[in-house]
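First comes the structure, then the notes that go with it.
Left out: one protein chain. Kept in place: all the others.
Chain lettering (A and B) follows the sequence in which the chains are written, and residue indices restart at 1 in each chain.
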């Protein structure tokens, strides 16, 4: 493929400077560490200590106000017997499984549309970005209003084409899909990242493709998408992490209750209640670390498969 | 050094300079805004956290003004705290970090669980020395502010729950507006008459038992049950009368089809969007704040209030919640802080606050003084206060609350029989209680 050849030929020139790889204190190691130093410090102070503490807490009955006692793996054992724990996992996985792919597909498609060099794009781009600026409280109220089965716009429009809309947020089957729909309104942020990613693609590649006689379709699939994969990878990982940590919107809408019938009880909601309402921060910490393992496993899969489909221009 | 490193270095230096200026500015702020006992001009400064705004804040400011006039050596620093009432992360972290406010406004309901965590100061001695006893307040207010026989807070406001009904709609369907339902059967019958259905949608609903203040707590007590056995220190959510109440709620849900009702109540939110005000809901259980809402948004609504109907038509019940002031563990200026608590809870302080805010006082005589016992609507609320229930004071207050809410949700959605659901909930809460022993 022409494009692949282009990149390959670009990296064929060997650097003339040889670097010693044997000692740790060689120049490239020091430079690397130096550049990364601010983050290493930040990581240790602001992340490692709190994370370490929370692992410790997960083995105790810590309640924030009381240190509690050491109980070993009891919290974890109890979690596995906790009905709501499993319900919350189900709800969260359901949400992630549907939301993440949808957000990527819609996000990339939208970004491609918005990347066209056509007049008025600036306005469109701003419009798609707007929902991310609306405070969660407002979004929650607005959506509950739009999705109201009685007089909401959504059912009103469905009515016009003869469909009787469901009870949306009041229905056990439709509450999660409603939430997924609401969350898709926030893809503006991902779209910006894609747009910035388009900026990474050199014009030369498009020109070369055009010389080859590629049409829009081919240009998209052989130039744009492959070179967008580093950024798609980012949104995939962050999207997964975010989906599993879904909290604010459903908590605000259901007042923390996860109604109807716990169909909107998400993992972090239950975690939060345990930690801050029921004085079981140790239990909540155990939940956090189980979540960590789950997300880590999924991300590892994404990373491992990434070698196949992510193309970094540099290499 | 290469030019770009220099440039970057310059940028970094500027940022660090900016940061240090900032730091300097901040530490100054910290020093002046400190919580020290000695304070400035020899006054003791007491930090008081609260979540009040608007008219409630006005009430607070008047109380503080009067207090400071009487206590020239104490200054009350009132700080607005945006922390939630059930999950006050701000207060939690402050206490955990050893830097709590001296006193804070607090939902009385949470006193039991926070006290059990050792996070509140025991003020029993202060109270005894000041002559404040159980008789100083409504019984439920005192009980709710105490844990294991010790007092942890001074109650400040309270409320109660009654059945609101739309008199005009009553007349419309042929019910006597001056003779509201007294028994559950009458209530159910009236609700049916007042309901107008349009296919699958409701144009008007007569009554939704679990809407507004119709929690299981409410119905459990109304049906004659008890939620907590003090002697065994066990929760009794599966008390037969409570099971009966839940069964009634479930039957009601089945009769009208829960999803259609849920769609009616969703997004109706609080106060502003109350369907009772728009006439879409003919009756509801609520508290005195709805009275203010109606005055504000629909002053011409022709309504009445009556005690919540019971199975027998006698022995009316209700329950009350309300606010209080507590002293977190680790408070620095206890003596001065106590003086303010005492004042706020005294008839004088109560009169100032409730007079402005129009919430009920926790002292009967003050409510009488303010005319609450004469206003045709409000007097119904105050009349029932002396026999009002209060939610069990246990370390698992929030868990119990969640469970009784979830129980209604589960039962009305057909996730098991009321007995099963309540048995399970009772077990769950009692297990958690045992652990806290």
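Simple rule for what comes next: a residue touches a chain if its C-beta (ideal position, glycine included) is under 8 Å from a C-beta of that chain, and two chains touch if they have at least 3 such contacts.
Rule of thumb we're sticking to: contacts and distances are computed from a predicted model.
Student: Match the chain absent from this complex view to the correct UniProt protein name in "Spermidine/putrescine import ATP-binding protein PotA", "FeS assembly ATPase SufC", "Anti sigma-E protein RseA N-terminal domain-containing protein" or "Multiple sugar transport system permease protein".
Tutor: For the chain missing from the view, the UniProt record says "Multiple sugar transport system permease protein".
Student: Touch as defined at the start, partner being the missing chain; which of A:81, A:117 or A:307 qualifies?
Tutor: Answer from the full complex: A:117 touches the omitted chain.
Student: Name every residue on chain A in touch with the hidden partner chain.
Tutor: 7, 10-11, 13, 15-17, 24, 28-33, 35-36, 38-43, 45-47, 49-51, 53-54, 57, 64, 110, 113-114, 116-118, 121-122, 124-135, 137-139, 141-142, 145-146, 150-151, 153, 185, 188-189, 192-193, 195-204, 216, 227, 230-231, 233-234, 237-238, 241, 245, 247, 268, 271-272, 275-276, 281, 284-285, 288-289, 291-292, 295-296, 299, 312-315
Student: Please output the residues of chain B touching the missing chain, sorted low to high.
Tutor: Those residues of chain B that touch the unshown chain are 2-5, 7-8, 11-12, 15, 18-19, 22-23, 26-27, 29-30, 33, 51-56, 79-80, 82-83, 89-90, 92-94, 96-99, 269-273, 278, 280, 289, 292-293, 297.
One rule holds in what follows: only the chains that are shown with their structure count from here on.
Student: Compute the distance, rounded to whole Å, between the mean C-alpha positions of chain A and chain B.
Tutor: Here chain A and chain B have centroids separated by 37 Å.
Student: Any idea which chain A residues touch chain B in the complex?
Tutor: Within the complex, chain A touches chain B at residues 61, 63-66, 141, 144-145, 147-150, 152, 164, 167-172, 256-257, 259-262, 272-273, 276-279.
Student: Name, in rising order, each residue of chain B that touches chain A in their complex.
Tutor: 86-87, 89, 92-93, 95-96, 113-114, 117-119, 200-202, 259-260, 262-267, 269, 395-396, 398-399, 402, 405-406, 409-410, 413, 415, 432, 435
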